[in-house]
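What follows is a single structure, and I will ask about it in a moment.
Here the complex is missing one protein chain, while the rest keep their positions.
== chain A ==
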Amino acid sequence: MDFFNQDLTSLHADLVAKKISAAELTQATFDNMAKTDAKVDAFLNLNADAALKNAQAIDAKGINVDNLLAGIPVGVKDNIVTKGLTTTAASKMLENFVPVYNATVVDKMLANDMVIVGKTNMDEFAMGGSTENSAFKVTKNPWDVSRVPGGSSGGSAVAVASGQVPVAYGSDTGGSIRQPASFNGIVGMKPTYGRVSRWGLIAFGSSLDQIGPMTRTVKDNAAALNLIAGNDVHDGTSSKREVPDFTAGLTGDIKGMKIALPKEYMGDGIDPKVREVIKNAVKQFEDLGATVEEVSLPHSRYGVSAYYIIASSEASSNLQRFDGIRYGFRAQDVKNLEDVYVRSRSEGFGDEVKRRIMLGTFSLSAGYYDAYFHKAGQVRTMIIDDFNKVFNDYDLIIGPTAPTPAFKIGDEISDPVTMYMNDVLTIPVNLAGLPGMSIPAGLADGMPVGLQLIGKSFDESTLYKAGYAFEQATDFHQATPDLGGTN
């Protein structure tokens, strides 16, 4: 079976009513994956034996009627560690790496009876916006298999958009959940920094990274965030704030909500067809009784530069651990210890990862630290101040998620600056640690366009409330790709 016509609520009802068992659902999921994934390559590694065993155990125990996610198949991005299940971060460096512990989010999935069916493809170490930087395979966009799925959580996005799983988890450092959600016509949430534990997420930019859910509907997404959110003793940056029930405020009523539209998000760099979709979304929000007013985020245009300095600097430090000694790839025929480091890293990392390590090492090096790393940290403060000013007067910011719909495979991979500019609308949200969500807002030339909702810190609830109202008033989320009649 595919998951195009059922959301978590209806799947849960079927499981509770025993119309289908968790084991049958898991088997049906793998049967469909065998056909569908051959066309889109969303998964790197399947978990068939363990998944079926887990599902049988869930059936034996009985489906918890209060848990929408019980017995539900889930895809997990391959930079989230899974005990006993190979976790590669789509890098040759970790090709044979088998984690000895679970990420906290994975423990929560298992404790809540989710069935992990496999690990999804991504840009190597989550560095990229097209999933073309995977060391192992190129994931295709199900809406047009000659196009990229976005990235870096491209595999998770495609796993959901192609109907293989109802939920997948990704990670977002500069847009890596929201941009592929936009490119694939699904819902993707980057929670507030600190909302979700990063324990067991292979570190890229530690002040920016967050794990979040990717689903077909807003309500499913809210339930999937409930499941992973909350403080964790293993992550000192995870917040101790209480986690509200994100599904609670989904009434469809947003009358009086004050929404801001930054003029910088509708400028010349944005594809006119994308702007058109967003203008229609603005009208939709007004029809729903919200007010939408133009505002300015004057420093957001500097976000890309600030981000690529900060994220690369953090990455260059985080990725020092990959040295060929304790785990991961070690080069052959090395003469001495220095050789192990240099050759293992040079042979184990792909080009984009090397580029980021180089940028980060450069930005932190003597003579350049003040002009680059220090300056970027100051500009980050100014970007945060811009958001704070807007949120003094508004509940929510909206705009496009990405400047264009999905581009062709191979078109941008050799031009890093063009590739980096794809993140211009998502990056400021990570720099400020705010929650951001992409929801389907329409099509441009047959390809999905995402609407980005940006909220106040720890106010995911308002994003879900507004996203749900928009979704109920439109049918964009019901559109599905045609993968040649197998579905």
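Throughout what follows, contacts are C-beta pairs under 8 Å (C-beta built on N, C-alpha and C of every residue); 3 or more make two chains touch, one makes a residue touch a chain; residues count from 1.
Definition applied: contacts and distances are computed from a predicted model.
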Candidate names "Aspartyl/glutamyl-tRNA(Asn/Gln) amidotransferase subunit C", "NADH-quinone oxidoreductase subunit N", "Nicotinate dehydrogenase subunit A" or "RsbT antagonist protein RsbS"; UniProt protein name, chain not shown: "Aspartyl/glutamyl-tRNA(Asn/Gln) amidotransferase subunit C"
Contact with the hidden chain (one of A:305, A:404 or A:462): A:305
Residues of chain A in contact with the chain not shown: 96-98, 100, 193-194, 207, 233, 236-237, 239-241, 299, 302, 304-306, 308-309, 316, 320, 323-330, 334-337, 339-343, 345-346, 349, 351, 354-355, 357-359, 361-363, 365, 371-372, 374-382, 384, 416-417, 420, 431-433, 457-458
